[in-house]
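Quick one: the structure is below, and I'll ask about it shortly.
The complex appears here minus one protein chain, its other protein chains still in place.
Each chain carries a letter (A, B, C, D and E) given by its place in the written order, and its residues are counted from 1.
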Amino acid sequence: MEYFAIVIGAIFVNNIVLAQFLGICPYMGVSSKVSTSVGMAGAVLFVMTLATIVTFLIYNYVLEPFNITYLQTISYILVISSLVQMVEIILKKVSPELYQALGIFLPLITTNCAIMGVALLTVQNDFNLMQGVVFAISHAAGFALAIILFAGIREHMELMDLPKAMRGAPAALVVAGILALAFMGFAGLV
Amino acid sequence: MNQWKNFSKGLIKDNPVYILLLGLCPALGVTTSAFNGLGMGLATTFVLLGSNIVVSLIKNLIPDKVRIPSFIVIIASFVTIVQLTMEAYMPDLFDALGLFIPLIVVNCLVMGRAEAFASKKDTFSSAIDALGMGLGFALALTMLGSLREILGAYSIFGFKLIPGATDGMLVFVLAPGAFIGMGYLIILFNYLKKKTA
Amino acid sequence: MAKKESNFLNMVLALFIVTAAASFILATVYNLTAEPIAQARESKRQLAISQVVPEFDRLESKNFLPPGGGDSLEFNYAFRNDEIVGVAINTWTNRGYSGRISAMVGFDTQGNIIDVVHLQHAETPGLGDKIQKGKSDWSDQFKGLDPATADIRVAKDNGDIDAITAATITSRAYCDAIQRAYDTFKEHFLSQQPKTEEGGLAL
Amino acid sequence: MSLLTVSGSPHVYTEDSVSKIMYGVVLSLIPAALVSFYFFGLAAILVTLTAIVSCLFFEFIIQKYLLKGPVTIFDGSAVITGLLLAFIVPASLPLWMVVIGSLVSIGMAKMTFGGLGKNIFNPALVGRVFLMISFPVEMNMYPKPIPMSTQLTDIISGPTPLAIVKEGVAQGENVSDLLPQVPEYVNLLMGNMGGSVGEISALAILLGGIYMLFRKIITWEIPVAYLGSVVIFAGILWQVNPEIYVDPLFHLVTGGLMLGAIYMATDMVTSPMGRWGMIVYGIGCGFLTIIIRIFGAYPEGVAFAILIMNAFVPLINRGFKPKRFGEEVKNG
Amino acid sequence: MNEITLLSVISLGALGTIAAVILYMVAQKFKVIEDPRIDIVADKLPGANCGGCGYAGCRALAEEIVRKESLDGMSCPPGGNDVMKDIAAVLGLEATEQDPTIAVVRCNGSHENSPPKVRYEGAMTCAFAHSLFAGTGGCPQGCLGCGDCVVSCDFDAIYMDEQTGLPVVKDNCVSCGACVKACPRNIIEIRKRGKKDRRIFVSCINKEKGGVSRKNCKVACIGCGKCVKECNFEAIVFENNLAYIDYNKCTLCRKCPPVCPTGAIHELNFPPRKPRPETKTEPAQA
Partner (left out) sequence: MKTFTLGGVHPPENKFSQNAPIRELPLPETVTIPISQHLGVPATPVVKKGDTVKTGQLIAKGEGFISANIHSSVSGTVQKVDEVIDTSGYRKKAIIIKVEGDEWEDDIDQSTDLIKDCALTPEEIIKRVNEKGIVGLGGATFPSYVKLMIPKGKKAEYLIINGVECEPYLTADHRLMMEKAEEILVGISIQMKALNVSKAIIGIENNKPDAIEHLRKLLPGYPGISVEPLKVKYPQGGEKQLIKALINREVPSGKLPIEVGCVVHNVGTSYAVYQAVQKNRPLLNRVVTVTGKSLKSPSNFMVRIGTPISQLIEEAGGLPEDTGKVVNGGPMMGKALSNLEAPVTKGTSGVLIFSSQETSRKTMLSCIRCGRCASICPMGLEPYLLAVLSDKKRDEDCEAERIMDCMECGSCLYICPSGRPLLDHIRIGKGAVGKLIRSRSH
C-alpha cells in the first residue's frame, strides 16, 4: 500500500513536471515529436533510477557517516555526471541498439534538475533504497506521461495554424498550464 | 565588445528566461511571490557571477576533457555557499525556496554561461555578462512572481493591493498559474524584443 | 582558445585539485555558518514556544510517544522561577491535504490550550495555509479550549471547531494534531500531576 | 451575367454548416435551461446571460484587436461555450467570477490556439476548472433548488448529492444511511437537487442529447462509451462493497455526468475523430470520472476527466486510424 | 584543519579523482566521431535552416564546407558575405565574394492591367489554381495571386499588395530562393540587387504571341523587339516572343524602359526621370 501511494503520488498527484516543476527544459525542448519524446522518457527513466541508487549509497555510506551532508549538492552532481558518462561508454560497447535509442539523450539529461531533484527528494523523504527506487521509477513514469502527452499535443498544434505570437513556447506553456490544471483533479488520490 | 551592450542584453533582448528559455524550473517553481522570485534571482546571480569569474580565471589551466566536470564543481561550490549562508541568515527565504536552491547547480543558465561565455572570454567581460544575465534572470523571476502574487493574492511584495480582500485567484499561486503566467509573459517579451530591436 | 591537451595525469590532477580546493573552501564556509544556522533553528523553536506558553526563564525538553503510536512528541516544559508555567508540545499529523503538518501547542498545567502555532506544513496556499497565524485568525479559536470538555473536531464531524471554508481536510488534520498533543499530554503530564488550583499559573 | 466561377470539384455542397450545427446544440440545451430557470430562478438566468454575453464580447475583442483577423462571433461556438460554462457553475456564483471564467474559456483556452477548431482543451471546462481552483469557496456553495423561486435562499456549502455521499463515507457512515439525505431518484432525474446551473436535470439533458443524435450533430459512441463505462466501473465497486460505494444509477443521474457525457465530451473539436478512438476516449473519461469521484479529493470528476482525456486526443487519433479501403487484402 | 574539513577534502577529492578516471576512459574509448570544426562552422551560420544554400539546413552546409574544405560555390543568402568571410577566417579559406541579390517578381498583371474574366473559389494556393485553370486574368503564365510565395518566405520579405493582387518583395529579402521554388509559374527570379538597389527588368514572362498576350494583359511583353535594338550592351535577349534582360550585362542605363510600347520593362529605385532622358549623369536629387 505504501508503494502504491508512492507510485500514484509520483505519477499523478505530484507529477514531477506538472506539479513540481522539475525537468522543464527537456519537457519543453525534446517534446516536438512523439518518437523523440519516448526516447527521452526512456533515458530519463534509466538515469533517474541509476542516479537515485548511487546517490542513495553516497549519502548513506559517505556523507551521513562522515557528517558532511552539506556536501550533498556538489557530490551528487559529480557522481551523476560521471555515472552517466560511464553508462554511455558501456552502453555503446554492450548494446549499440540501446545506445542508438537512448544514448543521444543521455548527455542532455546529465545536468537536469529532474534527476537531481528526485535524488534530493529521496533523501528528504527518508526513503529506504527500495522505496527510493520505486520513487524514482514512478517519477520517471510521471515524466514520461507528461512529455508524451505533451508531444502528441505539440505535433497536433504543428498542424493547426496558431496565431503567430503564440507559436512555440507560449502555446506550449499554456498547454502545460491547462494540463497542470487538469491534473489537479487527481488531488487527494493518495 | 561594448560592455554596456554586454550587460544589458540579458535584460530584454537575450532575457535568459523569456527569450532563451533557460532555467525554467526555478522560474516556475519558486515564483509564488515577488519576494521569492527576487530572492532566487539574486541567489542565482551570485552563483553566476562567482562561477563565471572563477571559470574565466582558471580556464587555461583545465584540460579540455575535464572542463565540464570542473565547471560543475565550481558552480556547485558557489551553490553550497549560497545554501549555507542563506540558511544561516535568511532562514525564512531558505524555507520558501526549498529544493530549488541546490538545483541552481543544474540550472542550464549557469552552466550555459560558464561554457559559452566565461570559458572563452576575459574575466571582466565574463563578470559583466554574468551580472547582466543574472539580473535579467532576477528581473524575469521577480516579474513572474509579481504577476502571480498580484493575481493570486492581490498583493505585491506582501503589500495588500485591495484592502480587505484575502485570497486572490488561487490558480496563480499553484502550478498551473506558473505555466500560464510565463506563457503570456513570453509573448510580452517577444513583443518588447521586437520593439527594442 | 588556448586549450590544454588532455592526458591521464593532468586530467586526474586537475579534477582532484579543483574538488579538493572546492571542498576546502566549502568546509571553511560550513564551519563559519554552522553556528548561525544552529542559532537560527534554535531561535525559531524558541519563538514558537514563546508564542504558546507564558513568559518563562528556563526550558526543559523531553520526548514522549503518543498513545496512538507514531513519532514521538517533544514536550518543552517552560519554567518561571522553577515552576512550570506551561508545556509547549511539538505535535504532528499526517492527515493533511499534502504531507505532514507540525504545530506547537501550548497547554497550561490544567490542560487548557493556551495557543497554537503551526511549525511547518505544505498545505495549499490560500486554502489550507490559513492555519498559519499570519494568514488568518482561524487558529485563534483554539485559545483557551479545554479538550477535556470541548470537542476538538470540526463542526461537520459534530465537533466544536469551525472548519476553514473549503479546506475541511486541513482543518480536520489540525484538530487531529492538537488532539494528539492533548492525549499525550494527558498521559504524561496531567495524569501524573494531580490537578491543583494553587496559584501562579496564569492563563 | 456575372463572372463565371472556377473552382475545383465538387461543385455542390451540403446544406449543413458550422453555425447550423452550433445553433442546433444551443437549441437542444433549451430544456435543460428551462429546468434550471425553474429551480434557480433569476439567478440562473443572470449567470447564463452574463456568461454568453461575456464570451461573445471577449471573442469579439480578441479576434478584432489582438488576432486582427475576421470576426466570427456569430458562428455559435462562443454562445455554446458561454451557455455550457454557465451550466457548470453554481447559480449563486458572483457575476464577476462568471466574467473571469468566460475570459479564461475564450481567451486562454480557445483564442490562444487560434480560435474555433484549434483548441486542444474544452474551453468551457477549462473555465470551470480555473474557477474551481481559483475560487474554491464560491464554487463549492450550491443554492438549494426551489421551484419557481425568484430569490436564492439557502446557499449551503457543497450540498450536492455526490458531496453528501462522499463526505458521509469519508466519515465512516454507510451509504444506506446516507441515501435518505439525498433527493429520491425521480427528483434527481427531474433536476430537483443541489448542483450547478444546468447539470441538475438528467432527463432534460438526455432529451437534448436525443435531439442532437437525431440531427446527427453528435454520434452515439462517446456518450454511450462514457456512460456505459461509468456504470460498469461503478457497478464493479458497488458489487464489491455496497456500503461504501454507491450504486451506478446514482452516479449516472447526479453531478455533471449527463451534461459532460452528452455535451462536453462530445465537443468535436476536442474529441477523437474515428469511431474506435471515440470509444476509447469515452471509456477513459468514464474511468477517470469514477476514480476521481470515489478516490479523489473532489466529489465530482467529470470536468477533470474530460480535460485529461482531451490531452490524450492527439495520441488517440494517431493510434486509431479508420479502416482503409483495400487494407486487409494488402496485409493478408 | 579540523576533522570535517579533512573528511570533506578527502571524500570529495576521491570523488573528483574517480570522476577524472572515468572521464579519461570515456576520452579513450570515445574517439571524436565528428570533425569539431563542423560545430564551429555551424555556430557561425545564422541557423535559419532556410535551405537557400541548397543544402538541407545550416548544419548540412557546415558539414559540406568542412568536408570539402572549400567555399567554392557555397553561399549563405541570409547570412551574406559577412558570414562566409567569418567561416573562411575560421577555416583559413578564401570566401568567394558574391554580388548581393534579391528576388524580383516578373509579372505586372494587376487587377487593373489584366482584369478578371472569371472568379476563383477554393483553396488559396497558387499550386492548386495553377493546376485548375489559367488564372482569373486569363494569362496562362501570369501571377495567380494566391500568395504561395508569400507563405513560403521565412523572412517576411514578401507581401501581397491588396490593390494590385501581386506580390511585392521588400528590401529585407535575403534571396534564399524559397519563393522561387514555391511559385508554380516561375515568375520570381533572383537577380542582382544592383547599385543603390536599382534594377531594370522585364516584368512579364508570357511567351504567347503578342496579340494573344496583349488581349489578356495591358502590360504584357508583346515581343516587338524594340528594347533589344535600343540596348547598347547586348544585355537583352529575345526568345519565344519574350525579352529578357541579363543582369550581368545590364548597366542600368535606363534606355530601354521608355521604348517599350506596353511598359513591360520596370525600373526600380531610380530617381524620377528628367524631362530629357538622354542625361546619363547622376541626378542631383538622389
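The rule is short, and it goes like this: contacts are C-beta pairs under 8 Å (C-beta built on N, C-alpha and C of every residue); 3 or more make two chains touch, one makes a residue touch a chain.
Quick caveat: nothing in here was measured; it's all calculated off a predicted structure.
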Open item on the list: Need the list of shown chains touched by the one chain that isn't shown.
Closed with: A, D, E
TODO: Have a look at D:Ile21, D:Val253 or D:Leu315 and name the one touching the chain we're not showing.
DONE: D:Ile21
Open item on the list: For a quick check of understanding: of E:Pro46, E:Gly80, E:Gly122 or E:Gly210, which residue touches the chain that isn't displayed?
Closed with: E:Gly122
Task: Contact residue for the chain not shown (choose from D:Asp177, D:Glu243 or D:Glu327) - done: D:Glu327
Task: Residue of D:Ile61, D:Leu207, D:Val224 or D:Val269 in touch with the missing chain, whole complex considered - done: D:Val269
Open item on the list: To test your reading of the contact rule: which positions on chain A touch the chain that is missing from view?
Closed with: 158-160
- [ ] Name, in rising order, the residues on chain D that touch the hidden chain in the full complex.
- [x] 1-2, 4-14, 16-18, 20-21, 72, 75, 77, 114-118, 268-275, 321-330
Task: Touch list for chain E against the chain that is not drawn - done: 117-118, 121-123, 125, 127-128, 131-135, 138, 140, 208
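We take it that only the chains that are shown with their structure count from here on.
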Task: Graph separation of chain B and chain C (steps between touching chains) - done: 1
TODO: Identify the chain pair with more contacting C-beta pairs: A-B or A-C.
DONE: A-B
Task: Of all other chains, the one whose Cα centre sits farthest from chain A - done: E
Open item on the list: Can you compute the centre-to-centre distance for chain C and chain D, using the mean CA position of each chain? Integer Å is fine.
Closed with: 45
Task: Inter-centroid spacing, chain D versus chain A (mean Cα positions, whole Å) - done: 34
- [ ] Give the residues of chain B that touch two or more other chains, as numbers and ranges in rising order.
- [x] 65-66, 69, 73, 76-77, 80, 84, 167-168, 170-171, 174, 176, 180, 183
Task: Where chain C touches two or more other chains at once, by residue number - done: 6, 11, 14-15, 18-19, 22-23, 26-27, 30, 97, 127, 169
TODO: Classify the chain contact graph as line, ring, star, complete or other.
DONE: complete
Task: Complex contact set, residues of chain C against chain A - done: 19, 22-23, 26-27, 30, 97, 169
Task: chain C to chain D touching residues, read off their complex - done: 97, 127, 156-157, 165-167, 169
Task: chain E residues within the chain C interface of the complex - done: 2, 4-5, 8-9, 11-13, 15-17, 19-21, 23-24, 27
